[in-house]
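Every protein chain of the complex appears in place save one, which is left out.
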Amino acid sequence: MIISMKRHATKAEIEEVCDRIREFGYKVHSSEGEERVIIGAVGIGDVTACLESLEAMPQVEKAVRISAPYKFVSREFRPAKSQIRADGIEIGGDEFVVMAGPCSVESEAQIIETARFVAQHGASFLRGGAFKPRTSPYEFQGLQLDGLKLLYQAKQETGLGIITEVMSDADVGLVAEYADILQIGARNMQNFALLKALGKINRPVMLKRGMSSTIKELLMSAEYIVAHGNSNVILCERGIRTFETETRNTCDITAIAVLNELSHLPVILDPSHATGKRSLVPALGRAGVAIGADGLIVEVHPHPEKALSDGAQSLSFSQFEAMMRDLAPYIALWKQARVAEAVTA
Amino acid sequence: MIISMKRHATKAEIEEVCDRIREFGYKVHSSEGEERVIIGAVGIGDVTACLESLEAMPQVEKAVRISAPYKFVSREFRPAKSQIRADGIEIGGDEFVVMAGPCSVESEAQIIETARFVAQHGASFLRGGAFKPRTSPYEFQGLQLDGLKLLYQAKQETGLGIITEVMSDADVGLVAEYADILQIGARNMQNFALLKALGKINRPVMLKRGMSSTIKELLMSAEYIVAHGNSNVILCERGIRTFETETRNTCDITAIAVLNELSHLPVILDPSHATGKRSLVPALGRAGVAIGADGLIVEVHPHPEKALSDGAQSLSFSQFEAMMRDLAPYIALWKQARVAEAVTA
Amino acid sequence: MIISMKRHATKAEIEEVCDRIREFGYKVHSSEGEERVIIGAVGIGDVTACLESLEAMPQVEKAVRISAPYKFVSREFRPAKSQIRADGIEIGGDEFVVMAGPCSVESEAQIIETARFVAQHGASFLRGGAFKPRTSPYEFQGLQLDGLKLLYQAKQETGLGIITEVMSDADVGLVAEYADILQIGARNMQNFALLKALGKINRPVMLKRGMSSTIKELLMSAEYIVAHGNSNVILCERGIRTFETETRNTCDITAIAVLNELSHLPVILDPSHATGKRSLVPALGRAGVAIGADGLIVEVHPHPEKALSDGAQSLSFSQFEAMMRDLAPYIALWKQARVAEAVTA
Partner (left out) sequence: MIISMKRHATKAEIEEVCDRIREFGYKVHSSEGEERVIIGAVGIGDVTACLESLEAMPQVEKAVRISAPYKFVSREFRPAKSQIRADGIEIGGDEFVVMAGPCSVESEAQIIETARFVAQHGASFLRGGAFKPRTSPYEFQGLQLDGLKLLYQAKQETGLGIITEVMSDADVGLVAEYADILQIGARNMQNFALLKALGKINRPVMLKRGMSSTIKELLMSAEYIVAHGNSNVILCERGIRTFETETRNTCDITAIAVLNELSHLPVILDPSHATGKRSLVPALGRAGVAIGADGLIVEVHPHPEKALSDGAQSLSFSQFEAMMRDLAPYIALWKQARVAEAVTA
């Protein structure tokens, strides 16, 4: 932290500030300028509380944090990119990973049919919601345990890994029995009880960025899971909320490049939720490959217009097939770049 | 819903759309214009899924919802304002309610001292966090059960009602034993597992608006609690996230007037979180009284500069006293207006 | 500015940074901590360019501005609130000022009728657009010179002062002939050619906050006008753009309190544009009085449902009258507070 005192702060006031900083466990070094005194604080402590406390002191002009508030998820802590294994597949490595499937698991026919199709066309994970977060209590809430069982059945028939959402700390154990990756939805990114529970399991977690969460807050939520014991965290950009209404959300695609600079964790792009319109999904998917995401998670449904949720943004089978064909040369360039990076590193 | 077809939609395509609407349980009436056909859909069903399904059909130009997606919380359902009783105090009635106390319960001395002071100066509820949602895993997480016990002790010594946050469905029962009102924080406004659990208890709930939640989504989350059995819901505006950084959040004060039009539920303003700066709290508090909030929830700490959280936005004792004095004539006008409304209604 | 160097910066690198700071005209004083060196820069120069230049240097960790980027409009420069006189009426003084009238000047009958009514019910300025900024080229663009003449006629008949918008530096001279206050719309808050032209005239200017402008940027735009020679600037909060769609804009009412802390310039609230719905205007107007705005600017139309623009947010005559009656006791409290402040200061 750097603390800048007001112009006419007295010696006694400066000493009071230094004492406060020391109470929070930091070492102090101060510097007298012509106009004002500047104080540096070094060490480990509850930075936020310390900053707030200092800003509450009348003689303090400004208190600024210098170092990042997260540690284990940072590139400083681990300079090389992390590879995370789920069901034998590596995420964050040399293969671009595609996760595909319906928004909700609706029936055996629907999920098995979809699983077979996406497996044949390049997906390595099947997505599908058994527990569904819905804005309205009157909307379809998911098949729950039955949905998990259908996903497991699809896995056995196709060999695909399973990724599915968990919404409550009470369900973490149950979902972890069936899923290869536990997905945390945007609305739960700061459900800290849930994050702590995820820290205690032995399964990879994909953490979606909250609708109005900063990149730093996303990393802090990932830090929660890692600090509580589970270092297998995958990040996901799925669009943020802005004033624009042509798309369901606004994809902050640059966040992928920023996350690659700040963190060693893999990053997945969700072009379905980011756009909310199927016609835009393939174009945004290409952009995601080009900017260096580690994979895509895409909604696919045998009959999008009959889907119980997210019909407007789900690709049909033929659209998914066309998208995968369209992406192929971009994925080839992506692989070249990954191999080149590995050689350099 | 109103569905507008594309210009050159054929009769068969129009019929297909009508069939889809009927599958979702609605009645259909269509109207042929010079340029395009417009279809109306009436009834009760999963509106969101139906709209998404229709928008996924190529011949549909636009599908628009007409009626509000919530029911029990609406003014249409209950035209008169609701009064909610907690610990014998009425919220939403003829008394302006002040809830005050520290961000976190830190110690016996701190909470008892604060409770006594705010009780003497016009508060009827004591606020204080025992379970704390913190962005960083390294920040103070609250005293938890010990905090709840200290709140209960403060209640017994002062007669104040207790409002405190619950963060997980697993803790709802425990917190309900100690608190008169359960507070749901902004980050949990769409924690649907928690909302459902709150529907099953016999205690009032104060639901804070999410940082990037619309007014409609706030009402939908309240509808969750009511639809699951608990109609004692209080709403709270605490600022939303925007690009502005001079304040911690941007107080959407108009939301209070909008909520009063759309819903019968009481609305509380939190000027502490809305501003993040204690110097702004009294001015925003006045505005809250003037616009017709049913009460305020305010952070007060015996030594704000030593607080373990939210020091910068907490009022000191003398500042709280001054604010209450400053508010008094505005609250007197507020009461006159309430009484006048009651006479008119 | 405070510049924090990276951990392992060498002496040569530190010296290079100090040289760069000196090139921008600042004095340097540096301080060696245990972990890193911190450099302070004092003086007057192009702060933004200097900060950007420093952040472009690889050995710099962070460069932070300490003092505000504006000067003449700040409370530091002028601790007492400014009173600005227009047509003999003081804004920022002991009288709460109401500006009222239609969005657009449409006809002689409309503007004269409105002027008479609002003059009788407490307004001291007539608002009305002669030059209209419209999102679409196909919308009504205003009566232009004819509109200005009608406003002038209304002034002569009622004695009201005139406030009207100017949209181009080319029109500043013309509008200044007819208007007592020149209004700058939200879309032109950073039209720097226009701001410079306004600096050269001898008429008060009311500067509306841009839809996505920060409070700091609003003050910087006011600084443009003052720095170019015209110190008679009035600020106006009219709502900012957020994700919320229930209201046309989101009123950042706290901005009024923030502006009162940071600047000596008067601040007006526009509850009509801030809400976009007439039913919400009176409630927000009360909040504006309570938080300490210096006045309101409100849209009033003899027949809102026939207005050529902004019909949905315009008050009818009887609604304006009711609002003024409703506001009266709040304005009485406002005056008491102003007089008390004057005594204290």
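Letters are used for the chains, namely A, B and C, taken in the order the chains are written, and counting of residues starts over at 1 for each.
Going forward, a contact is a pair of C-beta atoms (placed from the backbone, for glycine too) under 8 Å apart; a residue touches a chain by one contact, two chains touch by 3 or more.
As the structure is a prediction and not an experimental result, all values here were calculated from the model.
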* Asked: For the full complex, which residue in C:Arg187, C:Lys200 or C:Lys335 touches the chain that was left out?
  -> C:Arg187
* Kindly state which of the options C:Met211, C:Ala283 or C:Val298 is in contact with the chain not pictured. => C:Met211
* For chain C, which residues touch the unseen chain? -> 20, 46-49, 52-53, 55-57, 69-70, 133-140, 167-171, 187-188, 190-194, 210-212, 217, 220, 223-224, 227-228, 241, 278, 304-312, 314
* Asked: Which residue numbers on chain A touch the omitted chain?
  -> 212, 214-216, 240, 242-247, 250-258, 260-261, 274-275, 279-280, 283-284, 286-292, 329-330, 333
* To do: Could you list which residues of chain B touch the chain missing from the display?
  => 2, 4, 27, 29-36, 38, 40, 42, 61-62, 64, 66, 241-243, 245
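The criterion applied here is as follows: only the chains that are shown with their structure count from here on.
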* Asked: Between chain B and chain C, what is the gap in Å from one C-alpha centre to the other?
  -> 31
* Structure fact -> Chain-centre distance (mean CA atoms) for chain A and chain C, in whole Å, is 39
* Multi-partner residues of chain A (at least 2 other chains) -> 241
